[in-house]
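Missing here is one protein chain; the remaining ones are kept as they sit in the complex.
Take a look at chain A:
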Amino acid sequence: MIRLVGILVGLGFTFVVLLAFVTGAYTAATEEVAETAEHAFHEEAHGPEAGYSFDGVFGTWNYAQLQRGYQVYKEVCSACHSLKFVAFRDLAQLGYSEAQVKAEAATWQVPGINPDTGENEMRQALPTDYFPSPYPNAVAAAAANNNAIPPDLSLMTKARHHGSNYVYSLLTGYQQPPERMLEDFPDAAPGTGLYYNPYFANLNLAMAPPLTSDGQVTYADGTDATISQMSQDVAAFLTWTAEPALIKRKQTGLPVLGFLLFATILAWFAKKQVWADVKPKRRKD
């Protein structure tokens, strides 16, 4: 009885899903799927040719690069983008001394209150403060940016596929829309206040190219500030902001795996020894 009911239920579901298949197949056969501009012109993110110092199992931070990247964030990105999960004290991890962190924090203004009157006012940041948002609220951010709110950058490299490469590709990827795209997909032409970038999910984004000329930032360490250099530096910096423990994680993982490998080999021999008396011996004859 239960099997009869089961067979009927099974055939029922099969019938309905095959009905859906037939209608789907009919639609697929009779209606052509329109090619989209995103599908035809979107490009996979790629990193700088030399890769990043933090790539791979043995990767490490390049502190000089992180400091340069911080400079790019401070002088360019921070005009529109917040970094709300990072505190100034975290900058000590980039190789700055305590005094340098204090001095660096003091170059930023954060919202505070007047200790005497309680009035709202801006004050110098302390190492315990978090990076301030450039806008007082989301409405102000949208109003200043053609209705597109600049996203917080703290987690950007973890919030996109191949994040470190994505940031680099996006910053270096601004270009004129290809002629072929404008011919085939006139609707995909960037509208007012939008800029073509094949690495952005729907090809046109509201952010104007932020890095427009070589030497836009004057690096303290004398590194030649090409657009590619600034892009990879800030991508490295944002990789750090997204996961400050990245290198510690990898460096902890290696001994953990080494220990587990050793313990597992021991466990294998222990298992062999324990089972020696009950495992059938291979007969010689």
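Criterion: a residue touches a chain if its C-beta (ideal position, glycine included) is under 8 Å from a C-beta of that chain, and two chains touch if they have at least 3 such contacts; residues count from 1.
The rule we apply is simple: contacts and distances are computed from a predicted model.
J.: Pick from "Cytochrome b", "Ferritin-like domain-containing protein", "Secreted protein" or "Nucleoside ABC transporter membrane protein" the UniProt protein name of the chain that isn't shown here.
T.: Cross-referencing UniProt, the chain left out corresponds to "Cytochrome b".
J.: Just to verify: which one of A:His46, A:Lys74 or A:Arg160 makes contact with the chain not shown?
T.: The single option touching the absent chain is A:Arg160.
J.: Using the touch rule from the top, list residues of chain A that touch the missing partner.
T.: Within chain A, the residues touching the omitted chain are 2-3, 6-7, 9-11, 13-14, 16-21, 23-25, 28, 33, 57, 85, 90, 151, 154-155, 158-161, 163, 201, 242-245, 249-250, 252-254, 256-257, 260-261, 263-264, 267-268, 270-271, 274-275, 278, 280.
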